[in-house]
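Some chains omitted; the rest stay in position.
Letters are used for the chains, namely A, B and C, taken in the order the chains are written, and counting of residues starts over at 1 for each.
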Amino acid sequence: MMKQARTLLSRSLCDQSKSLFQERVKASTLRGFASWSSSSTPGRGSYDAPKPGGRLFAPYSIFKGKAALSVEPVLPSFTEIDSGNLRIDRRGSLMMTFMPAIGERKYDWEKKQKFALSPTEVGSLISMGSKDSSEFFHDPSMKSSNAGQVRKSLSIKPHADGSGYFISLSVNNSILKTNDYFVVPVTKAEFAVMKTAFSFALPHIMGWNRLTGQGNTEAPPPMNVTHLKTDPQLELEWDK
Amino acid sequence: MMKQARTLLSRSLCDQSKSLFQERVKASTLRGFASWSSSSTPGRGSYDAPKPGGRLFAPYSIFKGKAALSVEPVLPSFTEIDSGNLRIDRRGSLMMTFMPAIGERKYDWEKKQKFALSPTEVGSLISMGSKDSSEFFHDPSMKSSNAGQVRKSLSIKPHADGSGYFISLSVNNSILKTNDYFVVPVTKAEFAVMKTAFSFALPHIMGWNRLTGQGNTEAPPPMNVTHLKTDPQLELEWDK
Amino acid sequence: MMKQARTLLSRSLCDQSKSLFQERVKASTLRGFASWSSSSTPGRGSYDAPKPGGRLFAPYSIFKGKAALSVEPVLPSFTEIDSGNLRIDRRGSLMMTFMPAIGERKYDWEKKQKFALSPTEVGSLISMGSKDSSEFFHDPSMKSSNAGQVRKSLSIKPHADGSGYFISLSVNNSILKTNDYFVVPVTKAEFAVMKTAFSFALPHIMGWNRLTGQGNTEAPPPMNVTHLKTDPQLELEWDK
């Protein structure tokens, strides 16, 4: 009965939020992609991989009373370094998007905030036990004299009874004098989906699903660094 | 000896049920698919992916004394939303089909009932410890004034000795005044197959195996919602 | 020092066994395959999938003092059932091959015995804790009046100190009056390789890596049955 009730609530949230969202789909800008290869048949659950040039959206979304959380992998990009060889250029991430509820069962897409989990932060999340906490800090200006002016922190804290977690994002902007805060309670089942899907996605955002790895070639020195908060990937968080 | 005996029983069940089933294969309707690409060679264990247009059936089936349970992933479908970009339209699921035994070692395919596990319900199942229970409720008319007239509940309960689970489905139809109930005892090994295969399938039913995820594109707002019991996918449960 | 010693021993075993084996490679029959597609370049670690028509051998082998164990997945085969739709015809398996040591550091390929783990038996193995045991029985004549004349049992038993397992195969043939027995001690690390590789292989031997799963088609009744010891796949064990 308990579960049934929660389900009904979720459903209502969705109906409302769907309409709110659908109006905006047309308006949302999809920049920089020319065309989707016509070899796959949209609307049928075909198995072939998406073609470059087209993009595919399949976020995992959790709608709750005060905010919604939507997660989606962002794959890495590569640069040609030498006669046909490619090197990872920008790490992939798991992009978390938070949206505030702006009234009963409505979410405001314009007020969304993003947080891009790096591979190591994903490692931290997927190794959490039911009593563990995690906290991550990102600063888009870390490299410059503006360091500390805008700060984001993502926090994952267990429910006291082990039934799930609170995932919260705090964004403090000392220039605009704004302070955004989102909190989404996540059930054990929803967190299990995240752990399994993130474990699947991790080798992909690292680029390991594309390795050929012929052993007799000397690899050039590594260029990408874990924990680097100011690389181009992570600045995507700041595109609203 | 114990195991041997069980194996012999299973075998007998199969022989019988095979004949019962095979008669019906011809009669069963396979709607809406034109042709299988001729580039793969049927009957050989070739590795290449199935082509759109053809479908492939590979259920994991558990035949027991009073009922049989068969599980198969259903992939999501996608809709073109903008110049070559696709968005997930209907979530995938893990479709469970129950069939009653209608006599010794015979199962009645016509009296089957289905239950489509959503990604979050799959998350719940794969995170179950050996002492945990789960219960899920689906109502096909949840959105309408008919809510509550037909109700399905799927229950997973551990054996007292930790040697496996009982998976049962109850379907209560207050209009037709019917009440179907199926229970299938599942061994620890069979449940391990389900957990491993479901963990493999989860990113696929979420559509994450198809993501390209170029980071410099703004994603449109999420449209699919977890726990939504009335989306088109889940209504497939009701096609008998 | 301990480890080093063991390594040196393993190495010696290999050198010997390699020469013994290489002589036989030419003699061994590779039936029923015409040609390997020329689009991949043999001898380079290329990433593209093997083409139908060619076969690829990559067993995981464990060479020990009294016997060797080699494991390899066998993928399922499919049959066309209707206008382009395929159905799984013969389940895949994880084929274990045991070879006795026939002298110091030599293994006798001619005296090998096979045991094909079904998906459910794989589920049993990958869910074993460090103190758990498993035992599986296969009888190739189970269906006929010859049932019980030839019996195979595979046993997995933990070392007392939790440092690994003994994997043993016993083949009792009451017609030929033979009784073969193999035992291979497997370290914790080797068992971890098996668990990880078997978990990867499980969805493949079930055929789930090939599913398209369009939701709006009615699936025909399931035809393959777990625990069926007499299906064509398992009889492959008996081809020496």
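Keep this in mind: contacts are C-beta pairs under 8 Å (C-beta built on N, C-alpha and C of every residue); 3 or more make two chains touch, one makes a residue touch a chain.
Given the structure is predicted, the values throughout are model-derived calculations rather than measurements.
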{"item": "Whole-assembly copy number, given 3 chains displayed", "value": "4"}
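As a working rule, only the chains that are shown with their structure count from here on.
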{"item": "Inter-copy rotation, chain A to chain B, in degrees (Cα atoms; steps of 5)", "value": "90"}
{"item": "Identifier of the chain whose CA centre is least distant from the whole-structure CA centre", "value": "B"}
{"item": "Same or different contact residues where chain C meets its copy chain B, judged by the half mark", "value": "different"}
{"item": "Chain A and chain C, separation of their C-alpha mean positions in angstrom", "value": "40"}
{"item": "Centroid spacing, where centroids are CA-atom means, of chain B and chain C in whole angstrom", "value": "28"}
{"item": "In chain B, residues with contacts to at least two other chains", "value": "49-50, 52-53, 74-75, 77, 92"}
{"item": "Footprint of chain B on chain A - complex, ascending", "value": "3-4, 6-8, 10-11, 13-15, 17-18, 21-22, 24-25, 28-37, 40-50, 52-63, 68, 70, 72-75, 77, 90, 92-93, 95, 97, 99, 109, 187-194, 196-197, 200-201, 204, 233, 236, 239"}
{"item": "Chain C - residues contacting chain B, complex", "value": "49-53, 74-89, 92, 119-124, 126-127, 135-137, 139, 142-143, 199, 202-203, 206-230"}
